[in-house]
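Structure provided below as structure tokens; questions to follow.
In this view, the complex is presented without one of its protein chains, the others remaining in place.
As written, the chain order gives the labels A, B and C, with residue 1 at the start of each chain.
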Amino acid sequence: MKLELRRIYIKDLQFGEKTSVNNGVLTVNKEELIAYLKEDKKVKDVKLDIARPGEKVRIIPVKDVIEPRVKIEGSGNGFPGVSSKMAQLGEGKVNVLFGAAIVTVGDIVGFQEGVIDMWGEGAKWTPFSKTYNLVVDITPVDGLDPHEHETTVRLVGLKAAEFVGEAGRNVEPDEIMTYEMGSIHEETAKYPNLPKVAYVEMLISQGLLHDGYIYGVNSQLILPTLIHPNEELDGAVISGNCVAACDKITTYQHQNNAVILELYAQHGKEINFLGVILTPELTTLEGKFRTCDYTAKLCKMIGADGAIVSEEGYGNPDSDLLMICKRLEKSGIKTVLITDECSGRDGMSQPLADTTPEAVAVVSTGNVSHVVKLPPADKVIGNAEAIATLAGGWDGSLGDDGSLSCELNAVIGSTSEIGYHNCTVKLY
Amino acid sequence: MVKEIERYGIPIVHMATIITISQSVGANRIVPTVAIPHPVGNPSLSAEGEHELRKSLVDKALKALTTEVSGITIFD
Amino acid sequence: MFFIEGTFEDVLIKIRDYVHQGVELVSHPLGASIRILFSPYRSVILGEKNNKINAYHIEIIESSIISYRNINAGRKIDYKNAHDYALIDVELLKVSLKSFKEINNNHINLFGGDSFETGA
Partner (left out) sequence: MSDKYKVLYYVNQFFGQIGGEEKAGMEPVFKNEKIGPAVGFESFLKGNGEVIGTIICGDNYFNEHKNEALSFIMKTVKEVKPDIVVTGPAFNAGRYGMACGVIAKTIVEELDIPAVTGMYIENPGVDTCKDKVIVVSTPDSAAGMRKALPVMAAITDKLMKGEELGLPEEEGYIPQGKRLTVFSDKRGSQRAVEMLIARLKGEGFKTELPMPEFDKVEPAPPIKDLSKATIALVTSGGIVPKGNPDRIQSASAQKWGKYDITALDKLEADYCTIHGGYDPVYANEKPDRIVPLDILRQYEKEGIIGKVSQYFYTTTGTGTSVGNSIKFGKEIGAELKADGVDGVILTST
């Protein structure tokens, strides 16, 4: 498979008459986009807003982040199986509005958090303070059940990304990234002496607000599955998870999965990258045994010498992460785990909900209970009341000057367990 | 306590209701017991029944003490 | 169905008592994100009572209690959103039950009823 991600650098975002890209400035026709999104009969109202890097703007509660793109060659524009017709992804040419993002906000439940601060202290902690964000605030019609509500908000976000992405169709890219990889046999013939590496990407697969989708299939329903890295880069995997703000994998992060990109960068040099195994994180112990055994078996079947395993979430998925590690190590497959940790506000508690001596190589992407202080914003996009959720829960979290202390777990992408961000933990 | 006693070379069996391995106290020989308030008894049984139960648990403990082990071993 | 008038922690402790008596743990006691640990409600599925105590289940419930206490030290339970937490709890429970049934074709009986819940 060969996929070209053709990056058009976006340097500003504004509303205007024609949805278009000119000299790196992305212009969106507000009314047109709203009208398009409201074609969905379940959408009552849509509000659009813009948040640029450096502005004293806070976005809350964030549901998902999506990169606007358009496929100009090859099958399957958008998100097949979800927002567009089914198609095989992974091949062709995609124009990417690189540096822009669609950010959806929408209250599905009252305890949602997920904050993006575009400036100052808060900006350091989220990768999405650096993107030009088109914020889509969705109010569905009354009387939807929570599942329909969630689906509606999810679909609207994806459609908005498709709509905006279309603006890049005829724009010359600034940079072309090419991702090409043949069958395992072909690649192994090319690089017979390089160690073979699989990437196991775990997905929260547990129910409402705790799901992920692969070509539209709820990951709850699958056995671990082998997927070509290009398919994920091309939009095959999307997020339906909006509780774990700090470590959920947003759709944007699937489209730009940092582990995949890093493994690709080393493919043919230091390693032979075999592919991605998507593994659901189920709630029942029997389910966990099944998926963990199956994951290890897939790694063995494709002949992996090493594997990177990334987690999504904290708590019961820790068990899956370590069970997979144990099985891989016992099969002689060298494993590196990526996880965040919950070592308490003072950093002195046991970091994971489970442990295993086989986990000798672990990358930590931060302590989800680490406290950060966020100064008051000039403007809040979304639901200002949701800030109370962030501030709630413990004493001393709201300062006299209006600043608020919150734990990293509320900040989108701060402790990304696919290693999308720079946080780590050191022992002091 | 278990580890320190075993360091003297005396075999020790830990009869415990909480046999958490991850938070392990380092016991090599473990016999799981009935419940926290009555590890080697069960008030819901008759006097004879309870005696038999305790006997069987002590039997397991003695079996553990007379068995060669190479690492954490649960006798149940 | 057992309903425990108390907190998430009370549910975990009750489960621990049962698991120590040989009751199987069917679903994991913790949620998949730290947010869920602030919930006033939690349902967990338990299975049959066996004569044999499952060391792995004990390990899970014990470390779940430790994790719960670590995370909630100094924190208040989020009662303000209790209604929404209840909704999510029941939704996650439905998925767990469905998954449990698919795996076991109902050949394992659930203990006593099906689950634990808190109310506070």
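The rule is short, and it goes like this: contacts are C-beta pairs under 8 Å (C-beta built on N, C-alpha and C of every residue); 3 or more make two chains touch, one makes a residue touch a chain.
The structure presented is a predicted model; accordingly, all values stated were derived computationally and were not measured.
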item	value
Displayed chains contacted by the hidden chain, counting the whole assembly	A, B
Contacting the left-out chain in the complete assembly, out of A:81, A:280 or A:366	A:366
Sites on subunit A contacted by the missing partner chain, in the whole complex	124, 195, 197, 258-259, 261-263, 265-266, 270-271, 305-308, 310, 334-336, 338-339, 341, 343, 346-348, 350-352, 355-357, 359-367, 370, 408, 415-428
Residues in subunit B touching the chain absent from view	1-18, 22, 24-26, 28-29, 33, 36-43, 50-51, 54-55, 57-58, 61-62, 65-71
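Everything that follows uses one rule, which is that only the chains that are shown with their structure count from here on.
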item	value
Mean-CA-position distance for subunit C and subunit A (Å)	28
Computed distance of Cα centres, subunit B from subunit A, in Å	47
Subunit A, residues touching no fewer than two other chains	354-355
Multi-chain contact sites of subunit C, meaning residues that touch two or more partners	63, 66
Touch list for subunit A against partner subunit C, complex	109-111, 113, 146-147, 204, 206-210, 220, 243-248, 281-288, 290, 312-317, 319, 342-345, 349-350, 353-355, 368-369, 389, 392-395, 409
For the subunit C and subunit A complex, residues of the former touching the latter	25-38, 45, 56-57, 60, 63-64, 66-67, 70-71, 73-76, 78, 80-81, 83-85, 87-88, 91-92, 94-96, 99-100, 103-104
Complex contacts: residues of subunit C adjacent to subunit B	17, 20-21, 52-53, 55, 58-59, 62-63, 66
